[in-house]
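Just one protein chain is left out here, and the rest sit where they should.
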Amino acid sequence: MEERVTETQVLIIGGGITGTALVRELSKYKVDVCLVEKEPAVGFGISKGTQGVLHGGLSLFSSRLVKWFDRSIDVATYIKTPLHLKEKFNIIGRPIFLELESKLNVKIKKTGIIQFAYDKAEMRAFEIIKEKAEELGFTDIVLLDRNQIRDLEPGIDMSKRVGGIYDPNDYVIVVPEWCMAFADNAKQNGAHVLVNTEVTGIEEKKGYWLVKTNNGPIKAEFVINAAGVHSDEIAAMVEKIDWAYVLFDHTFFVLENKGYLKHMIFEMPVPFEPCLMIPTPDGNILGGVTMYQHKIEEKNDFLTTRQGLEHIIKIPESFIPDVPWRKAIMRSFRAYLMFNTRDMDDMLLYWPRERFLNMITCAPGIAPSAGLALEVVKMLRDKGLDLTEKSDFNPYREDPRGFIDLPTEIKNAKIEANPAYGHIVCRCEKGTEQEVRNAVRAGARTLDEVKFRVRTGMGRCQGGFCTSRVLQIMSEEMGVSPLEIKLKGGNSYILKQETKELRAKGEAV
Amino acid sequence: MSVKEVICILCPFGCKLEVNVGGGEVTEVKGNRCKEGIEYARHEVFSPERVLTTTMRTLNPKAPLLPVRSDKPLPKGKLEESMGVIAKHTVSAPIQLGDVIVSNILNTGVNIVASRSMAKKS
Partner (left out) sequence: MITKEVDLAIIGAGPAGMAAAVKAKELGLERVIVLERAEAPGGLLHQCIHNGFGLHYFNEDLTGPEYGERFIKKLSAMNIELALDTMVTHLYPDRSIIAVNSEWGEFKVLPGATILAMGCREKTRFQIGLGIPGSRPAGIFTAGLAQRLVNVDGYMPGTEFVILGSGDVGMIMARRLCLEGAKVNAVVEFMPYVGGLIRNEVQCLHDFQIPLLLEHTISEIYGRDRIEGVKVAKVDKGEIVEGTERSISCDCLLLSVGLIPENELSIEAGVQMCEETGGPMVDEYLQTSVDGIFAAGNVVQVHDLVDNVTLDGERAGEGAIKYIDGKLKKGPREIKVLVGENINRVTPQKIVGPEEVELLLRIRQPMENVELAIGEHFRKKYRVLTPTEIVKAVLKPSDLAEHFESGEIKVSCRSRKKGAGQ
């Protein structure tokens, strides 16, 4: 099933939200486009650990507050500075996501956002934000007092919080799902998406780029660097870069949501520690600190720590004290946000070479990806790439899951035609055998990718019931023994060997 | 004369027994709270036995393993070798619970029998 691509017109390096949004956009045109991703699936890099917020009027500016609000700078002045590139693209990009929800069959959850103030100074800063947001067309933002907040979210402890600001129009997605949706749709429309393909070197040739990968070299007219946290390494392959990445980490709990929270809630009681609780599209809550001030050195350091977990559980406990959060823990993870040292406020978008484009993204980067995609198409056209629209572009992608939520008649018709839909293999999330098969047919080769497509393994039991069954189905569809199936990238094989193998060989460990 | 330590498993007390052995006999048992422990200690020191329960490969890809067991306790020292013998066997359906699969394994007088029935699949 793995195709070989040796030549393309536009080569995108990186299958995160930025790269996949772009490959889908380019697949609307009669141009040969190829995306390479080093992990076994798109969305498995830094996109995997993001909180998934599609920022809007309020949260866009909250992002500004997050980074710079140490209460010593003049907030009013800072808020009124011109929009950054990433903010511009965010404003363009978010409506595109909203429009694509039904076309690509990926979930978006409308959560709104409430941000809390601990003192009058913060309330004043909120007023300035509200003004600025209104200038940009976000007119539904309101300031709230204690009682109004209690009406919206009765569980929140308002004893130390004096009030807040509320934007009903904020949204949350699960980013890897969107990466997969973008990539699937791009593939439907003729784009190439190669996973397990890592760029090892780039050479400038006369009239083209030679991009070396672990699966052979690819000739490309244009190269787009959308490699997320590795984009500095890719950029360094063609130029001496004068910037580096600074990484800020966050640790989050995935918590059960038994009606505890409806809206996204956010505050920064301690400078540089923005606390967040997000109701997710899958019915859970993400709770934690969105970025720590301290920097982490190792790009692959996704380790949670005891101190980190002990610190983070206090966030939901402080927001909503009456819920036994410690008993509602489903999972915890750690990931990070990145910023570049040339401009800590913004992303970088520039051509270090003719026909080599750097998309050096930063946080927030999700909604901007759709806006950036449009911009890059323009930029490519300006550089002379002939982009004629396809008349037969198909913007629709089938729902990879959600079988269980269909009306009974449709369910039963599908089961009648295909009994594998009637076999539920995931007790917690109700994923069916056929949906697992479909996921493999759409390209999933790892348990994690099946998890993001079908939600098997994402529920309360975290794979206790479904793992055995999903491995069996994947093994059948992939035509390999379950011993060859991995959890995610690298060496993450799930099983070691057959029972009896050691004894039959007369060996023991 | 030697002293062996044995933990009695007959009840939740789990008495730690000191067993004095001399001339091929148990001469004294210390640490027991009841007399059943003495008999257990004797047995465990001279002829420790264990029921072996394990699985055996089948020729049926849908049910690749059949649970099997020793129909009587095996000498403790023969467990590993028995596992090797069992690893070299395969069974095929139909099997009835209790069928003898390996008779008199390693000349112990103990049989390895099927722990479950397995019907022939069409």
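Which chain is which? They are A and B, in the order written, and residues in each are numbered from 1.
Rule of thumb we're sticking to: a residue touches a chain if its C-beta (ideal position, glycine included) is under 8 Å from a C-beta of that chain, and two chains touch if they have at least 3 such contacts.
None of these values were measured; they are calculated from a predicted model.
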- Query: Which of these, A:Leu83, A:Ile128, A:Leu143 or A:Ala420, touches the one chain of the complex that we don't see?
  - Reply: A:Ala420
- Touch with the missing chain holds, among A:Arg4, A:Lys205, A:Lys240 or A:Lys496, for A:Lys496
- Listed residues A:Lys30, A:Lys107, A:Lys262 or A:Lys411, member touching the removed chain: A:Lys411
- Footprint of the hidden chain on chain B, which residues? 7-9, 11-14, 33, 50-55, 57, 64-65, 67, 69, 76, 79-80, 83, 97, 115-117
- Item | Positions on chain A contacted by the hidden chain, ascending | 253, 300, 302-306, 308-310, 313, 326, 329-333, 404, 408, 411-412, 415-416, 419-424, 427, 430, 460-465, 467-468, 471-472, 482-483, 486-503, 507-509
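The rule is simple: only the chains that are shown with their structure count from here on.
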- How about chain A: which of its residues touch chain B in the complex? 499-500, 503-504, 506, 508
- Spell out the residues on chain B that touch chain A in their complex, using ranges where they run on. 55, 57, 65, 80, 83-84, 86-88
